[in-house]
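The other protein chains are all here in position, but one chain of the complex has been omitted.
Coming up: chain A.
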Amino acid sequence: MSHSPLPDAEITPALVARLLQLQDITLNQADLLHTTEHVQLLHSHAARVMRWSLDEHIEPAPEFRP
């Protein structure tokens, strides 16, 4: 899968089923449709995050302690 977020029209239940298959997850058709909506939402958020200009000097914060 590309790391580029996709527009909604390209995120189909068939694509999501293949992505889930890579994780060894199988859902019924109704759940697949709902999951597709959530994947579309995640791609819209990802588009916003990935458009942000990357500064290689800013380290990620997975162990964040303010």
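Convention: a contact is a pair of C-beta atoms (placed from the backbone, for glycine too) under 8 Å apart; a residue touches a chain by one contact, two chains touch by 3 or more; residues count from 1.
Criterion: contacts and distances are computed from a predicted model.
Candidate names were "AtzE family amidohydrolase", "Carbon-monoxide dehydrogenase small subunit", "RNA polymerase" or "4Fe-4S ferredoxin", and the UniProt protein name of the unshown chain is "AtzE family amidohydrolase". Touching the omitted chain from chain A are residues 1, 3, 5, 16, 19-20, 22-27, 31, 34-35, 37-39, 41-42, 44-46, 48-50, 52, 54-55, 58-62, 64-66.
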